[in-house]
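Every protein chain of the complex appears in place save one, which is left out.
Let's turn to chain A:
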Amino acid sequence: MTPEQHTAKAPLDTDAVIDQITRFVAEETRTAPDADQDLFTTGLANSMFAMQLVVFLEQTYAVTVAGPDLQLSNFRTVKSMAALVGRLQAQAAGTDV
């Protein structure tokens, strides 16, 4: 969970990312969410699960979800998480060059 951690290869395909996040949520909640479903208002996610989502994204996509990105809006739906991953990967690619 250290921000510097890079453990996995990063897939760039958004549909695949949505698929993987959906599978993780399903595994942890026994409910497969729609990509647009609000995980918090529909009772699938709470603050502990939100933290699991943060660590899951970091481990799976080798990104760092730093302080300013720890906004509930980034984790509200599977789609918003996929968008966050896309943005963080783009940023990381930008700084690597």
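Operating definition for what follows: contacts are C-beta pairs under 8 Å (C-beta built on N, C-alpha and C of every residue); 3 or more make two chains touch, one makes a residue touch a chain; residues count from 1.
Heads up, the rule we're going with is that contacts and distances are computed from a predicted model.
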item	value
Protein name (UniProt record) of the chain left out of view, among "Sugar ABC transporter permease", "Acyl-CoA dehydrogenase", "Proteasome subunit beta" or "Heme exporter protein A"	"Acyl-CoA dehydrogenase"
Chain not shown: contacting residue from A:Ala16, A:Ala32, A:Val55 or A:Ala90	A:Val55
Residues of chain A in contact with the chain not shown	1-5, 7-8, 23-24, 27-30, 46-56, 58-60, 66-68, 70-72
